[in-house]
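Just one protein chain is left out here, and the rest sit where they should.
Showing chain A:
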Amino acid sequence: MKRTKRGDEEQEGVGGGGGGGGGGGSPDPGPSEQRKRLRGEDSEDDAQPNQTKDQDVDAEGDERVPNWGHLPQEILLQIFQYLPLLDRAYASQVCRSWNQAFHMPELWRCFEFELNQPASSYLKATHPDLIKQIIKRHSNHLQYVSFKVDSSTESAEAACDILSQLVNCSLKTLGLISTARPSFMELPKSHFISALTVVFVNSKSLSSLKIDDTPVDDPSLKVLVANNSDTLKLLKMSSCPHVSPAGILCVADQCHGLRELALNYHLLSDELLLALSSEKHVHLEHLRIDVVSENPGQQFHTIKKSSWDAMVRHSPKFNLVMYFFLYEDEFEPFFREEIPVTHLYFGRSVSKDVLGRVGLHCPRLVELVVCANGLRPLDEELIRIAERCKHLTAIGLGECEVSCSAFVEFVKMCGRRLSQLSIMEEVLVPDHKYELDEIHWEVSKHLGRVWFPDMMPTW
């Protein structure tokens, strides 16, 4: 009996105090639906919470038992921070004080908009009512915002729509993330740019910006620089075809606090490296370069060794991460001279010759992934890499071939510093010294831990 009564009270409580928070605060259809669910949860939960509730009712007037409605806001805030949004929305309907807590600015600093269409995604989207609510009540609280957008143009449009309404806020972090296909690229460029520049102009203290695979262009970067040059620390813009080397150079020239940068190789220039290693500039931490061939047979420019040297002098600890997605015949200009690369990923087939050059010219190499190679074993190349790349700690080999004894030798030379060793089983070719069954034992010995090659199901 008591329980039903309690339920009714709750319902009244929401009606009175819920206000705007009730309906719009959660991505679910309507308040009545939620109330039902809230009560449903009550009765379904195991004994513990029910008991507390009942005690709560019994104890009205008994001061020893805390009244949950009187929890100090700081404590509520602490608790709410651990709850997912949906649970916070449910909790917000318990009483006035919890509802107020629901709207505390601290809980709205960070938000991830998920924009998916049922026709193109399996995942749930942020409910439009919630989006409206956030823009109305919390846009000035937002600081760390990301948009996850599925493959549909509508979703990318919706993201731009939201962006262009973020006029009151001062974002620190903005990430535009295409989860399936680069759907921002399908938008009219002007539409995208005008939405993005709203944030650039209004925020003034952006420190991290991730805009890979978008139609951002040089003029919009100028706007970024004009408003955020003192604060910008991280800029990720891989595969932004409308940016030119001059556009990125302008960013590097003005934003002296830039520590992380990701871009495609065609934007990389000697000038850019020199700008990043100028005295005014802070030490760079990460530089990620994607080397992608846009059209077969493309000629790639080279970067002078002196420019790389300047970088290393200025930022001795910086990571240079390079992802290569090239055809074998396009590697000609690469690894001819020493390059301070630390992380190397070869996404397509790469020749023995190139890997041989890697061994000669990459003394700072830490991680190496070779997804595919021709039909000849990589024995000497690996051994040379073990010999010359003294910092190598991780290696992954996909469709390659290495003889078992060369592989064991490689592991022996690198020893325990190899913390990550992902080798597909098919890579290892048995020879006179080792059978496949024996190799994991031998390798484990040198690594000082149990190791196995990666297996794929035979089915």
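The rule is simple: contacts are C-beta pairs under 8 Å (C-beta built on N, C-alpha and C of every residue); 3 or more make two chains touch, one makes a residue touch a chain; residues count from 1.
The working rule: contacts and distances are computed from a predicted model.
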Missing subunit (named according to UniProt) among the choices "Exosome complex component RRP45", "Adaptor related protein complex 2 subunit mu 1a", "Fructose-bisphosphate aldolase" or "Photolyase/cryptochrome alpha/beta domain-containing protein": "Photolyase/cryptochrome alpha/beta domain-containing protein"
Touching the absent chain when the full complex is considered, from A:79, A:123, A:226 or A:246: A:123
Among A:157, A:213 or A:409, residue touching the chain not depicted: A:213
Chain not shown, touching residues in chain A: 116, 119-123, 148, 150-151, 177, 179-182, 212-213, 238-239, 286, 288, 290, 292-293, 296, 319, 321, 323, 325-327, 342-345, 347-349, 367, 369, 371-372, 375, 394-396, 398-399, 419-422, 424, 426, 436-438, 440-441, 444, 449-452, 454-459
